[in-house]
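Have a look at this one before I ask anything.
Note that one protein chain of the assembly has been removed; the remaining protein chains are unaltered in position.
Read from first to last, the chains carry the letters A, B and C; within each, the first residue is number 1.
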Amino acid sequence: MNGTKKKITRLEKKFDRILMREDTGLIKKKKGSRAFRKLMSNRLAVAGIIIVSVILLAAVFAPLICRYDPLKLDLRNKLQKPSIVHLLGTDQLGRDIFARIVYGGRVSILVGMGSALTSAVVGVAIGAYTGYKGGLLDNIMLRLSEIVMAFPQIILVLLLVTIMGQGLRNLIIIFTLTGWGGIYRMTRAQMLSLREEEYVQALRAFGLNSFAIAYKHMLPNAVGPIVVNITLSTAMFILYEAALSFLGLGVPLNISTWGNIVNIAQDLRYLQFFWWLWVPGAIVISLFVLGVNFIGDGLRDSADPMQQG
Amino acid sequence: MSEARETILTLKDVETHFPIKKGVFKRTAGHVKAVDGISLEVYRGETLALVGESGCGKTTLGKSILQLVKPTGGKIIYNDKATERDLCRLSQKEMMEVNRKLQIVFQDPQSSLNPAFTVFGSLQDPLKTHGIKSKAERRKIIGDLLESVNMRREQMDLYPHEFSGGQRQRIGIARALSIEPDLIVCDEAVSALDVSIQAQVLKLLKDIKKERNLTYIFITHDLSVVEYISDRVAVMYLGKIVELAEVEDLYASTMHPYTKALLSAIPVADLDRRKKRILLEGDVPSPVNPPSGCPFHPRCNQCQDICKKVIPSLKKFETNGYEHYSACHFAEEQLSQ
Amino acid sequence: MKRITMLLILIGLVLLVSLPVFAGGQNEAEAPAEETAVMEEGVGPTNSNPLSDLRVRQAIAYAIDMDTIAETMFDGMVLPATGRVPDGPMKAPGLNRYAYDPDKSRALLKAANWDPNYKLDLGYYYGDQMTVDLMTAIQAYLSDVGIKMSFRKLEGDVGAQLNSVPTDPANGPSAVEIDLGYGGHAALALQEYFNVYKTGKSAQYPSDPKMDALIDAINATADPVELKKALFEIEKYEVDNLAAYSLYYMPMFVYESIDLNRNGEIYGNPQYNYDWNIQNWTMKPESNGKMVLQTNGGPIEFFQNPWENPGIWISNKVLYDRLIACDGALTPTHGQMADYELSSDGMTLKFTMKDGVKWHDGAAVTVDDVQFSIEKIILAPTAHKVLLSTFNSIKGAEEFIAGTADHISGINTDGNTITIEMAKLDPNILLTFTQFAILPEKYLADADPLKMLQSPFFQHPVGSGPYKIGKVEMNDYLVMVPNEDYYDGVPKIDEIQCYPSFDSDPNVVKNATAGILDYGFSKNPSEVSSLRALDNIKLETVDVPYTRILWFYQYPKK
Partner (left out) sequence: MLTYTLRRLLILIPMLLFLSFLIYLGLELTPGDAVSYMISPERYATMDPAELEAVREALGLSDPFLIRYVKWLGGVIKGDFGYSLQSGVPIKDIVFDRLPATLELSAGAILISTIFGIFFGTISALKRGSIGDNALTLAGMLGVSVPRFIFGLLAILLFTFHLKWLPVGGRLRPGYEGFMDRLPHLIMPTLVLSSTLIAGVMRYSRASMLDAMNRDFMKTARSKGLPEWRVNFVHGLRVSLIPVIVLIAFRLPILLGGTVIIEQVFQWPGIGNEFIGAVRSRNYPIVMMIAFFTTFAVLFVSFLIDLFTALLDPRVKLD
């Protein structure tokens, strides 16, 4: 583009041909398929998809792949090393650690994805409408989001946990309350720029109502960054769940979650001498979050190649 | 021709000012006077061109008429044969009714169609809003519309990026036509297109107009386009109309130095008509603090003392048997030059 | 409201009258001969709450395999309990153990018509993993016999959620939401264990005239023989009646590094003050010849008030002195700051201050300081119960508290003697003075007893004990140095360094491993297991009256 002659690779030529055919309307291109193809050519993203799917499927089909009930105690067989009988050994109450991790994934993933989705729903619902409409409501929401985001998030979460109490549902509500700001701001910014597009003005000239314009016609054009945001915040919320469990303020301890399983490592005896109690959990959390991050990064690159970091 | 024409739109002292917020408490420090007291009549069936340099407020005026930008003053009276209604004072519901009759075609073929929807998807919602409930019927209407803009019916299921700029612009026109309006504001409707495609689209617009008995308000900065399509021309400068006349009359008997300068800038092949080119010096002054007196005086090559002090009003003259309005203190002197 | 109460009373009466009938029928069908004694007493529900049915409580007790739990989860470090009072001379013989017997448990439930869909709600307040594990285990055992139970950690106003007493102590309804509670009870005096059942004091146990009488008996005598007899009776009554189910006794573990040498001094209940004689302890000197003892319990924001937690914090043990010294079992042995004389009826106590007892600032400790301390603590509602109950029994205490007298009339000073006259007998009067730290009047005269800790004194306290404050960096460390004027000999260890970490704190193990912990105590089995694994640490087990209990909330539900 900038004058210097560059060697044109075969791939680029191929792309050009595809583009040409698309321009002439020869091939019917499904929406987003280009982004998808780009995603699949990103090796890390593919690795991420594989990691996340494996863990996700394991959690979903937990009863099929676990030999043991994750709640079944066997006090006389506590702290067994990994073996054929117990793949990852048993914990301090003789529960099968493999089963606990697999079942715990259900809760942890629920917290992560649930919180990411609910905060996206809240953030997008507010951001799309106020971003399009502007005015007083927009101003109020903007200030509110500034306030929410001004808090270091962990401090706000801690405050809310003490106010609302521990619990699975409360945790999701708290994560939503503290996490909607980012996605709201992003959606709003998207809407602000889309608002100037002429098709939006055309719709207004037809007298369409604001909800239809904002949610039906404009929102689909902002969906790429929103999906990236949801992915990355899933990873973030899973880490938050683990951190809160570490502080003893997460999901109540009697529910198995990855955070609660790894939390045992605070006890130095288990940290030092019973590695199988916490290492597998730590690996699974890290792997899952890593996988989700890979996917999110891949999505970001394929949705918007200009944006980096 | 000038007698007994029916007005479709009457603008009275229309003002559209944008506040400028300043200082610690965001008090309003001044206004951008994008449209500053425009009075105008648009006749049914004509094409009225609004011309001027960019930033003169012509697009704002166009959007003000459709209430896409709320005017801050004046009246815009729409006559739909039965009633006369001031658009600025209509409720949202009433405005929706009027929207059936007033439409707009935009400048940018890139952004005038929603990339996330097929043509059908983009065009069907307005139809739905305006009472066409059955999908089959909507498909038929949209297909017909596409054909009427010289496109194929099947193309309604394609996405915008699968069209060329000219095609998109034609879809934009089809969209404006979809609910059978009386008046269409064409906001720089062809400026972004290649010249060859411009011609196609202009011809299309002209044909459709004849077919459907439409009225156009044609906003453009391109005087050659004006000559081709319009019946009357209003020249805008800094939010005001400085000259208004039948198109041939305007070219023949220019009564404002600004119009003269604009006209002289058109590249014309015909050497006979070639006049001395008048250069417009300097930029358009800021619409926040327009110059005192005649707003054009700092750039006018015939500026006199009175021009710096007294704002000239838009006075009616008669040239070649037509009404001709000009806002120049020396309008008649212009004729003799 | 009134009508409902009447109705409940009526139902209660009907049930009471009909009890023997039901009970007889059940016993013949179910109970083996040796258990008959247990089963015959108050069987059947006494109100609408199923837990008021003794058979249900027994079923719960039989369902939990405390022996296995103690052996596995607790690594054998706790002792499965039989009754509230720990093993020792004061333990009644022949108490029912409720040894694990799930079949009997199921039979009892069947007899009691237990509704398998009824879900018990258990509340507890400890935040550690071990407690969650224990709760998980109990949940599993109960589920095994067909009892549904969920558990939760109480947050916020824990006291109110556990211990709110119903307005009607006989018929309730219960002022708390939970059905079961789990918690610990450490007693300075054994009476404390049972006084909680007194009519109008208990959130769990409906008014019981027989229990009231037994409680009066244990508080009415200071004579060891009489007291023992009275205690045996109430212990048996509590176990048979399962007023609450004692799960296990928690011993204390005193841990020391191999560098510390107590030189033969005794071990005892580390939660309270006993005669440490710390001035005789020695440490292996460091390279510079200094003996430094490193321990935990350093202050975070202020020094703890010795009147609330008499001996938990090491600084409270060594900064202040008491009037009387006691041995490891908290039996008074000799005068510490003063010689004492208790009249044979136990109603008059006379102290004569020893010579040379000085505050760390050099001024002498006087009988006025003693009088001041008593008159201050008696107005501090957060002070320790045993101390308060002694001082409230002094003649003239009521008038002083009510504000109608300037001083407590039962306290009189003369030169270096102070005489305390009691209005009613308190069996723990000497025990109280082994734990009661005397504080200097001149620094605390203006302190508000309601918010003692806000006094600047607790930023840099002045005591009369063997050590005094050297340097304090709140939340970082505290250095205590020997009190050169100490009347019992100058301590040998040159410096005591305290870091801010305490009981059940992961840093205990970290620090012990890192060799920066020379002394401490713990009642956390997991911590103790870790400490036991260390070569540089010696562990000493001390039996203390500290019982973990499962409470049954037996009032009818709202």
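We adopt the following convention: contacts are C-beta pairs under 8 Å (C-beta built on N, C-alpha and C of every residue); 3 or more make two chains touch, one makes a residue touch a chain.
The shown structure was predicted, so the numbers you read here are calculated from the model rather than taken from an experiment.
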{"item": "Omitted-chain contact residue, chosen from C:67, C:341 or C:448", "value": "C:448"}
{"item": "Which residue of C:60, C:112, C:162 or C:278 touches the chain not shown here", "value": "C:162"}
{"item": "Subunit A residues touching the omitted chain (full complex)", "value": "2, 44, 143, 146-147, 150-155, 158-160, 162-163, 165, 235, 239, 242-243, 246-247, 262, 265-266, 271-272, 282, 285-286, 289-290, 293-294, 297, 308-309"}
{"item": "Subunit C residues that touch the omitted chain in the full complex", "value": "125, 155-160, 162-165, 183, 185, 196, 201, 203, 300-302, 308, 381-382, 384-385, 448, 450-451, 453-456, 458-459, 471, 473-477, 479, 495, 497, 499-501, 507, 510-511, 513-514, 516"}
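Going forward, only the chains that are shown with their structure count from here on.
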{"item": "Innermost chain by mean C-alpha position", "value": "A"}
{"item": "Chain pair, A-B or A-C, that carries the greater number of C-beta contacts", "value": "A-B"}
{"item": "Centre distance in Å when subunit A and subunit C are each reduced to the mean of their C-alpha atoms", "value": "49"}
{"item": "Touching two or more other chains - residue numbers and ranges from subunit C", "value": "none"}
{"item": "Residue numbers of subunit A (touch at least two other chains)", "value": "none"}
{"item": "Residue ranges of subunit C touching subunit A (in the complex, touch as defined)", "value": "68-69, 72-73, 127, 129, 132-133, 135-137, 139-140, 151-153, 155-156, 506, 509-510, 513, 526, 529-530, 533"}
{"item": "Complex contacts: residues of subunit B adjacent to subunit A", "value": "63, 66, 68, 92, 95-96, 99, 102-104, 106-108, 111-117, 122, 125-126, 129-130, 155, 158-159, 161-164, 172, 175-176, 179"}
{"item": "Residues of subunit A defined as touching subunit C within the complex", "value": "71-73, 75-76, 78, 92-94, 162, 165-166, 248, 252-254, 263-264, 266-269, 273"}
